[in-house]
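Note sheet for the following structure.
Every protein chain of the complex appears in place save one, which is left out.
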Amino acid sequence: MTARIYLPEETLAGVLAKAFGNRSFLIGFAITLLVAAIALLSFAWTPYDVTKLVIADKTQPPSWAHWFGTDHFGRDILSMIMVGARNSIAVALVAVGIGMGIGVPLGTFAAARGGLADEALMRLNDLVFAFPALLSAIMITAIFGPGAVNAIIAIGIFNIPVFARVARAGALAIWPREFILAARAAGKGATQITVEHVLPNIATLLLVQGTIQFALGILAEAGLSYVGLGAQPPMPSWGRMLFDAQTRMVTAPWMAIFPGMAIVITVLGLNLLGDGIADILDPKSRRRR
Amino acid sequence: MKLWKTILAASVLSLAAATSAFAARTDLTLGIVLEPPHLDPTAGAAAAIGEITYANVFEGLTRIDDNGQVQPGLAESWAVSDDGKVYTFKLHSGVKFHDGSAFSADDVKFSLDRARAKDSLNPQKPLFAHITDVTAVDPATVKVTLDGPQGDFLYDMGQVAAVIVGKASADGNKDKPIGTGPFKLDHWAKGSEITLVKNQDYWGTQAALDKATFRIVPDAAAAVPALLSGDIQAFANMPAQDALAQVQSDPRFTVVIGATEGETILSINNKKPPFDKLAVRQALASAIDRSAIIEAASNGLGKPIGSHFSPGDAGYVDLTGVYPHDIAKAKAYLKEAGLENGFSATLKLPPVPYARDGGQVIQSELKEIGVDLQIIPVEWAEWLSQVFTNKDYDLTIVSHVEPNDIDIYSRPDYYFQYENPKFNDVIKELGSTVDKDKRLELLGEAQKILAHDVPAVYLFELPKIGVWDAKLQGMWTNWPIEADDLTKVKWTD
Partner (left out) sequence: MTAYLLKRLIIAALTLVLASMVVFAVMEILPGDPARLMLGLNASADQVEVLRNQMGLNAPLVLRYLHWAGGLLSLDFGRSYTYSVPVIDLVRERVAVSLPLALIALALSTIIAIPVGVFSASRQGRAGDTLTMGAAQLGVAVPNFWFALMLIYLFAVWLRLVPAGGFLGWSAGIWPALKSLILPAVALALPQAAILARVARSALIEVLNEDYIRTARAKGLPYRTVLWRHALRNAMIPVLTILGLQFAFLLAGTIIIENVFYLPGLGRLVFQAITQRDLIVVEGVVMLLVAAVILINLLVDFSYAIVDPRLRGRQ
């Protein structure tokens, strides 16, 4: 779907006006902002200290003192969700960074060169795609040990081919354009053209893919932590909270309900944001609405 | 309203009549947490192998009972020579393996020789290290010669890895276990359940159950619904966590908290600075609040220990008061060691709830005296190679479930890296002492040395949380060895 997005041929004011009229964008933007704000707030303040275990208060149901209840160590779940937001955002963001940082140069290079280099890179892409992502992530963490950093690497590796594909597809659409021909005529090299002309024109494409991968990264981090391979204690993480909750579904279902909702809301927000951006920047959307 | 009650009462009554019309049940489904990799106790260390096969499928010369006492097994009696070196076992007659072949002294010789052979893969090979010769005197008599008197020999011959296997069937036991016990393997649906059926040709008293199924139920989330719905009628050791109260309040179930041989300890790498300093180890021991750890890691069910010894065993000395929980004292010890500003270390945790949960509590407790622990979760494979074999660790939490294993602190090159000649002397004397009272005295002495010297911080004895249908009888209360002996289990009505 993303390949259909072309560069915006309108003014900034026009884009902004459309943004304010786009429900997906507004809701998604608001949720994303809220989650980021909560994560930031957690650096300064949380209702309770999440590193302090209060065994006497273990598995308390939700109450006025603990809105979302407490976990099996007596920690406040609301506070843990707040701090956990940091971890989710950091892991997903860096993983997207890895994917973009390596995938985009690869993809644009393949598009610029074409031929054998292109073919080889794309087949390599296929190879990575052929491995079940989660299984490979589990193997990577099995080798290097569980932890937030290794989770980032594991998720990041699988972002690389995604961005490589998107960047290549976007770049291939740009290369035949007149202004590229003009730049070539002016004697600019492939690298220079890529940096000066191709990249700015596929930036929005990458932005949309970035939000999608960001959302997927949060889900992936949660999945890895859920099997015990993500962030390690005492650092709270949403997936890890679900891992601890799994065996206590019978006695303390609130331990599972709230962190799960945090994941759902965050991912929903990011997806809406991505959809919204795509809508705003997609010339076809005018026809669709 | 009244009518409704009458109808309800009538239907309940008729239902009760219907169930009592059946004869007593003869099948049982038990829940186990881990699936065994295979079913040969002489070829694998996994506890689940013994849990299923011990006393049910395979039997040894002697057997260990519920209270950890030695009872006759395949040997109906034995005699010990005056120098304590030669044991002569008289074997039961008419014993048959599940494949129909007759059991004789040759199988005993074969089994023991196989276990102590140079290329033996027996997981408990040290048990057989003192045997110098095994002779089949006649089909019903076996003579075992040792290199010296061994206080524990009869007990050791009753352990899981010392069961007797058939000469012809030994190599196939992993898949098709052929033993002499009252049950034989019916089928194994890998990943879900293992079913045993009664061995009609059993030499001893026939088991009351016709069929016993061990179903794999890894944790409380699945265990509780399975128990409540009646799918599973017994857990020798239930992964109950916080859900135990719910089961306890239900009159349909019996809950029996028993003892195991699992000393759960914070193992210390005694040669690695700063843990080579006694004061640092004392600081750790004083900073740790056992009751909080027991609450978090075993739901308050574990018994606190102060040394490497099970509170249920003869000769136990309560040493939990040697280093009481005292933060100020702990800080003073650190100061004595010149580390008043604290230090940081790693804590490697194997994938078991008591270690992972207990580790988090210890991390939070040691933070109070300025000791910063980095938790490194590891799989068993990594734990064995990094911690146990290569001693690449600072601290770890593990439960030592082998019975009578206080001697591990005297083993050269054991992963504690602990060396205390005084302790070694006590253990050496213990090994060759047969007199009961003297043995208990020596065991007490060994416990005291460990309690004061803190080669590890002693946390608690792992509890055995037995949960089963109230109508079921004969399940083991304690786990002197990890076994679900079903020979005396029956339904009552």
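So that you can tell them apart, the chains are marked A and B in the order they are listed, and the count of residues begins at 1 in each.
Just so it is clear, contacts are C-beta pairs under 8 Å (C-beta built on N, C-alpha and C of every residue); 3 or more make two chains touch, one makes a residue touch a chain.
Remember, predicted model here, so these are calculated numbers, not experimental data.
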Task: Selected residue (touches chain absent from view) among B:Q200, B:S229 or B:N341 - done: B:S229
Open item on the list: I'm checking contacts with the chain that's been left out. Which of A:A148, A:I180 or A:V250 qualifies?
Closed with: A:V250
Open item on the list: From the list B:N67, B:Q124 or B:Q206, pick the residue that touches the absent chain.
Closed with: B:Q124
Task: Hidden partner chain, touching residue among A:I138, A:I153 or A:A183 - done: A:I138
TODO: State which residues belonging to chain A touch the missing partner chain.
DONE: 1, 123, 126-127, 129-132, 134-135, 138-139, 142-143, 215, 219, 222-223, 226-227, 242, 245-246, 249-250, 253, 256-257, 260, 263-265, 267-268, 271-272, 275, 287-289
TODO: With the missing chain put back, which residues of chain B would touch it? List them for me.
DONE: 37-38, 44-46, 118-126, 174-175, 189-193, 215-218, 221-222, 224-226, 228-229, 231, 351, 379-382, 384-386, 388-389, 402
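Following the convention adopted for this analysis, only the chains that are shown with their structure count from here on.
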Task: Rounded Å distance, chain A centre to chain B centre (Cα mean) - done: 46
TODO: Would you tell me which residues of chain A are touching chain B in their complex?
DONE: 51-53, 55, 58-59, 72-73, 142, 145-146, 228, 232-234, 246-252
- [ ] Enumerate the contact residues on chain B facing chain A in the complex.
- [x] 219-221, 224-225, 239, 241-243, 246, 292, 295-296, 351, 353, 357, 359-361, 363-364, 367, 375-379, 382
